[in-house]
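Quick one: the structure is below, questions incoming.
== chain A ==
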Amino acid sequence: MKFELITDLRTVRSGWRWGGVRPASWPEAAPGVPARASNLDWARQEPVRSLRWLIQRGLSAPFARAVTGLRVEGAEWLREQKRPAILAANHVSHADTVVLLAALPDRAREQTVVGAAADYWYRRPMLGRLVGLALNTFPFVRTGSAQAVLHSSSQLLRSGWNLLIYPEGTRSPDGRMGSFTPGVGHLANETRSPVVPIHVRGTHRVMPKGRPYFLPAPVEVRFGKPLEAHKGEGSRAFTKRVEDAVRSLGRGTPATEVMGSWIDRWRAAAPRNGGR
Partner candidate 1 sequence: MGRPGAVIEVDRNTPPTLFHYGEGVRLEKLPLGSRIVYAPDPMEPVAHAERAVRRALGHPLEDDPLKELLRPGMKLTVAFDDLSLPLPPMAQPDVRQLVLEEVIEMAAEKGVEDVHLIAANSLHRRMTVDEIRHIVGDRIFSTFYPDQLYNHDAEDPDGNVLIGTTSQGEEVTLSRRATESDLVVYVNLTFVPMDGGHKSLATGLGSYRSVRAHHTVDTLVNSRSYMHPPDSALHYSCIRQGQLIEDTVRCFHIETSVNNHSFPAVANFMQKRETDWTPADQASFLAVKQLTDLAPPGVKRAVFHSMRAPYGLTSVQAGQVDAVHDRTLETVRRQMLVEVEGQTDIVTIGIPYLGPYNVNAILNPVLVVCMGLGYLFNLYRGKPVVRQGGVVIMAHPCRYEFDSVQHPSYIDFYDEVLADTRDPAEIERKYEQCFAEDPWYRQLYRRSNAYHGVHPFYAWYWAAHALQHVGDVIVVGGERSAVHHLGFKCASTLGDALEMAEQTVGRYPSVTHLHLPPLFLADVQ
Partner candidate 2 sequence: MLALQYVRSVPAYALVRATGGHPSVVTSDLSMLHLGDVLEPGLPGPGWMRVRPNLSGICGSDTAAITGHASLYLDPLTSYPFVPGHEVVGELDDGTRVVVEPALGCLVRGIAPECARCAEGRPGLCENVTEGAVEVGLQTGYCASTGGGWGEVLVAHESQLHAIPERLPDDAAVLVEPLACCIHAALRGAASPHDVVVVQGAGTIGLLTVAAVRLFTPPKRLIAVAKYPFQREQAKRLGADMLVDPDEVFQRVRFATRARRLDGVDRPLLLGGADLTFECTGSARGLNDAVRFTRAGGRVVAVGMPGEERIDWGPIWQRELTVTGAYAYGTEKTGERTFELALQAAPDLALKQLTGPLFSLGDYRDAIAYALHAGRQNAVKVAFDLRDLRA
């Protein structure tokens, strides 16, 4: 153990000419490292991850649960996850993400990335950094070429992250569900990931589109049985299936296909037996 901070500061200060001119004899300055990946990897590395764990566990999740009196159904589908999944939810208000993250089981939440619209959230860098830190977002380009987004999304899924996206593309103005863009189907097919349909109800009263502050109101989140694309099923058809599933969840119909039979749910909720 040695404490050499002062000497080190002196060495660095004189070596790199703090407050002075860059010596002419030094070669041309170059970045030396490749430019950072556009999906803002910093948010998914230590120490940001640990910081976020503290924020979510200690602050945002309990707070969200308290404000909304959160009721969750079907969380057992996410407890025994074997591989990363796409979480597809309907979008009603800005409060959706915080509420959904609070509804997820702890383990799933720690491994979840949220797609946030690049043109909205990342226009101002400070805001982008804030949501990146607190919610683990990555920029999701709504307009223009879908290829880059598809690529970064599939990278994240392959690296072990669950991906929470809102296939409607935008918040619903009145609380009713719109139609889903086919991106979710493309992504599922490209990465062969399962899609978990999620319906969130009640957030339009917490923080509707247009009102910048939030008020307490009851919220219910329903998770459905994970869907997988059938062999040869096209992306559009699969997206339609996901959309129908979310709609049924919203209606509350206990369709087996959407909620799973009691036997499936029973098994999904089984306690772990000594390690994976």
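Note that contacts are C-beta pairs under 8 Å (C-beta built on N, C-alpha and C of every residue); 3 or more make two chains touch, one makes a residue touch a chain; residues count from 1.
Regarding candidate selection, all candidates are chains of the complex that A comes from, given by their letters.
Predicted model, so just to flag it, every value in this text is computed and none were measured.
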item: Touching partner of chain A in this complex, picked from 1 or 2; value: 1
item: Of all residues in chain A, those that touch candidate 1 in their complex; value: 1-5, 8-9, 11-12, 15-16, 23, 25-27, 29-34, 36-37, 41-42, 45-46, 82-84, 151, 154-155, 158-160, 192
